[in-house]
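One structure is given below, encoded as structure tokens.
For this depiction, one protein chain was excluded, whereas all remaining protein chains were kept in their positions.
After this line comes chain A, so read on.
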Amino acid sequence: MNNTLKNRLIDSGFKYFAIFCTFFGLIVLAIFIIQILIEGVGRIDWGFLTSLPSRRASKAGILTAWTGTAWILGLTALISIPLGVAAGIYLEEYGKKNRLASIIEVNIANLAGVPSIIYGLLGLEIFVRTLNFGGSLLAGAFTLALLILPIIIVATREALKAVPKSLREASFGMGATKWQTIWYQTLPAASGGILTGIILALSRAVGETAPLIVIGALAYVPFVARTPMDEFTVLPMQIFNWVSRPQHGFIVNAAAAIIILLLITFVMNGIAIYLRNKWQKKVNW
């Protein structure tokens, strides 16, 4: 009797503990977001989005920062998607399951956990100095592409793994080659998962600051980049810079820029969810 009571107590106790844990994170997040909204939302207007940086907080804008972020995003996607998806296809569909494959697998998983600043140092040596890209958009995009490659590779593999074997076998049965099977059957069936992975990886790249500081992203750029070889700044750099200024006006600017950055991330995550749902419904097997 006594024992049952104790077990019931533990049972409901754990339930409330779990609820507390769930809400703890959410409440902290909500406080942060509400505080930033209160501070910054009034600052966002057309002028804020289309103005150059300035020493006067009320005149300063994020034109170069958000266009830099858009450039970086586009270029990083161009570089990392073909590389990452192709690598994932190779490892899952072509690669033999031997010792080498498991070594590669472990390494990719480890790469996903390497601190981003290490990628920055790697990018500085390889892209900025050896390949002589300088502190350009291209150098930044290659560095971030390296950073998110492991995520894309893992996502591609998981998505391909989820495609039922019967689909491939049916395709082979119809006389399709391996490539035809991958291109016409497996890849479309897996594309929901792959796209979700890509977009989540890219939204991580959008928020990165440390590796870009290392490769030489700038704080003051008074022009919008026109070629991938131009120098650049990005939203997180601009926020970082404003947060550490003494004048309160810059703190407000930083909050406003954070809202824009959050919006970009939310929109990207929204697209990821939408695509996942869309493909899940479409593919029937």
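Assume contacts are C-beta pairs under 8 Å (C-beta built on N, C-alpha and C of every residue); 3 or more make two chains touch, one makes a residue touch a chain; residues count from 1.
Quick note on the criterion: contacts and distances are computed from a predicted model.
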| item | value |
| --- | --- |
| Undepicted complex member, UniProt protein name, chosen from "Phosphate-binding protein", "3-isopropylmalate dehydratase large subunit", "Cytochrome c-type biogenesis protein CcsB" or "histidine kinase" | "Phosphate-binding protein" |
| Touching the absent chain when the full complex is considered, from A:Ile104, A:Ala176, A:Leu200 or A:Ile213 | A:Ile213 |
| Among A:Leu73, A:Val163 or A:Ala256, the residue in touch with the chain that has been omitted | A:Leu73 |
| Touch criterion as defined above, residue of A:Ser12, A:Gln35 or A:Ser54 at the omitted chain | A:Ser54 |
| Contact set of chain A toward the excluded chain (per top definition) | 50, 52-55, 63, 67, 70-71, 73-74, 77-78, 81, 134-135, 187-188, 191, 194-195, 213, 216-226, 231, 241, 243-248, 251 |
